[in-house]
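I have a structure here, written as structure tokens, and I will follow up with some questions on it.
Only one protein chain is missing from this complex, and each of the others stays in its spot.
Moving on to subunit A:
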């Protein structure tokens, strides 16, 4: 059984569905990438999974039906998201952001340990622990957003375009970082990304989403070699 199993997902804002009939699965320890052009429904799918927007269809996380669950219940079940754009709280300090990421947890000892762990992983964050997150550079903010999401000790991490607004060098570092989280913690990751080459470089499988529909799952290598994929991306 897959960790995340979605069948016939419909979601959108208000009257119009943007996503109509998405099926996808993510297994334990797997990196799955969701590719597609602007407006194809990638972010909508991610928001629907986390319960940020109204959705219907079959959504199961580790066997539990989450199609009617509230966002905080979904986080408690072990599904964390790095939302698109700024995933940090600008007015909280770096450390407070990490603590806020552990909002659903009550184990003080474990939270303190995890904060140390993420400060060790990203020493730049440790140096700035008392600074407001809004004062960090774009790259540091994204590191903080990922650590913040990991603070809830998820079993599946959703990342919505983590490379948005980052320099190519920082984007590479960020992907290396995600890959490391996947390998060393056996963390399952569902990734939405515009940068297909890099994303497929760390992914096991991928889906192509087009105007609210998703095709069959294909291996990352297969997708990377597909000219049509590049076309879908670049939009010509």
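In this text, a contact is a pair of C-beta atoms (placed from the backbone, for glycine too) under 8 Å apart; a residue touches a chain by one contact, two chains touch by 3 or more; residues count from 1.
As a convention for this text, contacts and distances are computed from a predicted model.
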item	value
Listed names "Branched-chain amino acid ABC transporter permease", "FAD-dependent oxidoreductase", "Pyruvate dehydrogenase E1 component subunit beta" or "Cytochrome c oxidase subunit 2", matching UniProt entry of the absent chain	"Branched-chain amino acid ABC transporter permease"
Touch with the omitted chain, as defined above, among A:20, A:60, A:129 or A:218	A:129
Touch criterion as defined above, residue of A:2, A:67 or A:121 at the omitted chain	A:121
Residues in subunit A touching the chain absent from view	47, 50-52, 70-72, 75-76, 80-81, 83, 86-92, 96, 99-101, 103-104, 113, 116-127, 129-130, 139-140, 143, 145, 148-150, 152, 173, 176-177, 180-181, 184-185
